[in-house]
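Below is a structure I'd like to ask you about.
Every protein chain except one is present and positioned as in the full complex.
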Amino acid sequence: MDSVWKNRLTLSLFGESHGPAVGMTLGGIPAGEAIDLDQLFVFLERRAPGRSSWSTSRREADVPEFLSGISNGKTNGGPIAALIRNQDARPADYEAIQEIPRPGHGDFTAHVKYGDHQPGGGHLSGRLTAALCIAGGICLQILDRRGICIGGHIASVVGVSDHLFDPVHVEAAQLSALAAMDFPVLNPEAGRRMIAVIEEAKAAGDSVGGVVECAVLGLPPGLGEPIFGGIENRISGLVFGIPAVKAVEFGAGFGAALMRGSEHNDPFYWSGDRVKARSNHHGGILGGITSGMPLLFRAAIKPTPSIGIRQESVGLTVRESVALEISGRHDPCIVPRAVPPVEAAAAIAICDACLEGNL
Amino acid sequence: MDSVWKNRLTLSLFGESHGPAVGMTLGGIPAGEAIDLDQLFVFLERRAPGRSSWSTSRREADVPEFLSGISNGKTNGGPIAALIRNQDARPADYEAIQEIPRPGHGDFTAHVKYGDHQPGGGHLSGRLTAALCIAGGICLQILDRRGICIGGHIASVVGVSDHLFDPVHVEAAQLSALAAMDFPVLNPEAGRRMIAVIEEAKAAGDSVGGVVECAVLGLPPGLGEPIFGGIENRISGLVFGIPAVKAVEFGAGFGAALMRGSEHNDPFYWSGDRVKARSNHHGGILGGITSGMPLLFRAAIKPTPSIGIRQESVGLTVRESVALEISGRHDPCIVPRAVPPVEAAAAIAICDACLEGNL
Amino acid sequence: MDSVWKNRLTLSLFGESHGPAVGMTLGGIPAGEAIDLDQLFVFLERRAPGRSSWSTSRREADVPEFLSGISNGKTNGGPIAALIRNQDARPADYEAIQEIPRPGHGDFTAHVKYGDHQPGGGHLSGRLTAALCIAGGICLQILDRRGICIGGHIASVVGVSDHLFDPVHVEAAQLSALAAMDFPVLNPEAGRRMIAVIEEAKAAGDSVGGVVECAVLGLPPGLGEPIFGGIENRISGLVFGIPAVKAVEFGAGFGAALMRGSEHNDPFYWSGDRVKARSNHHGGILGGITSGMPLLFRAAIKPTPSIGIRQESVGLTVRESVALEISGRHDPCIVPRAVPPVEAAAAIAICDACLEGNL
Partner (left out) sequence: MDSVWKNRLTLSLFGESHGPAVGMTLGGIPAGEAIDLDQLFVFLERRAPGRSSWSTSRREADVPEFLSGISNGKTNGGPIAALIRNQDARPADYEAIQEIPRPGHGDFTAHVKYGDHQPGGGHLSGRLTAALCIAGGICLQILDRRGICIGGHIASVVGVSDHLFDPVHVEAAQLSALAAMDFPVLNPEAGRRMIAVIEEAKAAGDSVGGVVECAVLGLPPGLGEPIFGGIENRISGLVFGIPAVKAVEFGAGFGAALMRGSEHNDPFYWSGDRVKARSNHHGGILGGITSGMPLLFRAAIKPTPSIGIRQESVGLTVRESVALEISGRHDPCIVPRAVPPVEAAAAIAICDACLEGNL
């Protein structure tokens, strides 16, 4: 295991949920890019736990310390390294889990693979997405300077659906507005109902899943590569690095499987000196390469595995059935806090493709 | 662009739809693995065009020539290289396309990226999946020897749905039976209706999309890695290398977004000396690592972009609107021929994880 | 084993000395680069066997067949694949070697690693440098168009030394002249003595080692990266891919170990609008990055292991001492034929760094 994603950019994540820190090294960023740390902290804050009724009560300030790669507010061309200290780690909460794996969680598979050596929560933890967001937050600022903006919202929570982005007319102002929301949705009424559903699940000691939709605007055509270097390959390779993601779809996605070509094919037309498409079922990617239309994708987030409700599990050393009740602090719904990591994954993939395309 | 996928295995694809050949080099396969070329040809034959009413009338024998890596029927430890000559290439069919991009196809983005240099159909072609299938077919045999089998079926065509695999009880015999079918479905009645829909689309000069479902059985727990080295990351990184794929989901996938944790979490129990799960919403992967339950995923295949129906497009050199009618030989539905490439992608990813795990 | 070198460019080699072919896939070359195949053949011809008293009598036309990546004389942006058929393979010559490893050759280590599976000579053969030279020859043309030229000569053969390049004043015309020579040396008298020594060794059934010196001219400052991405790292990573190379030194190299800083440090001065150095002990590389001065390096080539003289070896299956006399066709001195592969390695590394630097 190296937890490294490497293409034009190289991202290396490290850390454990209940160890001293999580962090990252990001290589390949050119020298001279201004990085506004306050703006980065605001982005990280959106992911940080402990700020609402729907998130874990674990509190982490999540202020990164930069160790290299940024001098006098600008990148210096060297690898950018940063860490976030874990302040509210409670390994004892996880001790039982070492012996009794949580259903739906990586406890069991980590035990098979790494034995007794990993600490509680270990490296297979949503906490690692804090490190992903440091890298993503840096990339977002670099992209912003190139006229590219990225933003997401909660598309659904257990079947309560927000409006989706208009695939052709989604605008940067919408993304900015979403970034300023505690609970980013396009339809406030849907948001209220989602929160109600989450609080109800919380009260029941349960959790709920949902979908994050993400848009990338301002992309020039021609970024990415065919076959294994496609934008879909890059984004999915990063998005599946977020522990709870179980599915990803681009443009019409699974909806494309229900269509005829005459319906799915997006007609081209000249708009001034640019070729545009009248519809956008292709989600801004054709042959793995950006078309210049908005890039749109959705990621399915499974319900948080750690729930209070009594569950059936097993003892790993004593071969027996165990009824598991988890008492730690957990998110009843990780979807709101998953929005920034999904944006981060997109930002890293797109920044990578921009550098490749010499943007 | 290098069209290389590299982890424990290294797969390098080359070739163009209307050039002399397509092919691949596969590195990392240990010495001494028997490869039955006849069995490999049977697998490639399942993908080859020209054998049914629902596929393109382009005929390609698709018999690979091996250049290295296999001696006396066994791998010799060196890179395995093979090529398939293009026999029925008709570059003239594609000449118009150079100037007028097909809606929904990579013609436009390839033009932006590579200019006038690429030949008709170029490297961004479904024909490259023939090379993917050589690699996949080799991996399938290596996995089979380790008790791991992989198989897929047509889960749906424009809304006509086959049964899905039983996530817990899917069996190897089912996969073998599917591999022997021209039109692999679990429910013959659904298959007949799908074929009817495809033929209807063909008659109309149209095309249709669909979904491929794939299962991997016999996996031990503990393969794969967390974060970016997860089985989901690997499979999606390869599956999105198949040109028409626009979405992928593992286990319950987007369905997980509709669930509560108490419903989604799969209870563990001891079955003899193995830990199993009573349900399989996790699709055999927890924390990026195999759990030992059947691995299940689905890929959405968009409708073939090349259709006979008149479409709106643009001239790329003369800035004008163009009504495009495509007269080449095209599949009205690529879904049946996409089953082997999806299996190939899974086989490469799993073989990679097996070698990593010293299986 | 994947025999892949991957950075900005990706080079994948395949083939076996006594299999059907050797070849390569080169990814990452941009579209639109003119490739003159005749010029490439001339380059390959310099490495090809069978044309002089000092090389093996094995004859191979070594004309590559291009399978993809070049259309109408220009790169098309896709991976470039090419192969060279083996015409004069004689596996029987190597059969004994499977059982009795040649001292100084990789036969023994390949046997330990791959067992009985590899064919005679296998993948660990100098013949693979033909594939390296296809990639290198392509890169040389791309570099030439950017004003960068690369050339080497035989710096010594068993102690008979040619003049070395003047580290500051070496000129492109010298490199062109060397490329046109059958036996490339700066000092014709030294060349004659070298040939005499080689012929003498051949007559004795023996072989001799030597040194190749290589220069890269016309480099701008600023190519390459520090630490593991340095030009030294890239060139050495490729040059040690040539089977007989056992050492590499840049600039003053091992001579730098004999110097004081006041002597070794090359003084900077302004020459018009460029910073130059009055001497060039650094060989054109400082901190892994090109300085704009000529890049100079030398590679030591060991004597060909295959000699006619009786040698002590062992049986690998029957545990016994064996007196080995090799009757195949072998080079008494590989050094002249190693010049193009060394140039090829440099060309690939430099082309890689140029693309990285957007040249």
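Per-chain numbering from 1; labels A, B and C assigned in written order.
Just so it is clear, a residue touches a chain if its C-beta (ideal position, glycine included) is under 8 Å from a C-beta of that chain, and two chains touch if they have at least 3 such contacts.
Predicted model only: the values in this text are computed from it and were never measured.
Q: Have a look at C:113, C:146 or C:193 and name the one touching the chain we're not showing.
A: Once the missing chain is taken into account, the touching residue is C:113.
Q: What does the interface between subunit A and the hidden chain look like in terms of residue numbers?
A: The missing chain touches subunit A at positions 1-4, 6, 9-10, 12-16, 19-23, 25, 27-28, 31-32, 65-69, 71-72, 74-81, 83, 110, 113-115, 117-119, 122-123.
Q: Under the stated touch rule, tell me which residues of subunit C contact the chain that is not displayed.
A: 1-5, 13, 101-110, 112-113, 123-124, 128, 156-159, 201, 206-211, 221-222, 225-230, 232-233, 236-238, 240-241, 243, 245-270, 273, 275, 277-278, 281-283, 286-291, 300-307, 309, 311-314, 316, 319-321
Following the convention adopted for this analysis, only the chains that are shown with their structure count from here on.
Q: Compute the distance, rounded to whole Å, between the mean C-alpha positions of subunit B and subunit C.
A: Inter-chain centre distance comes to 39 Å.
Q: Go ahead and note the Å separation of the Cα centroids belonging to subunit A and subunit B.
A: Centre separation, subunit A to subunit B: 26 Å.
Q: Just how far, in Å, is the C-alpha centre of subunit C from the one of subunit A?
A: 46
Q: Could you check subunit C for residues that touch two or more other chains and list them?
A: 78
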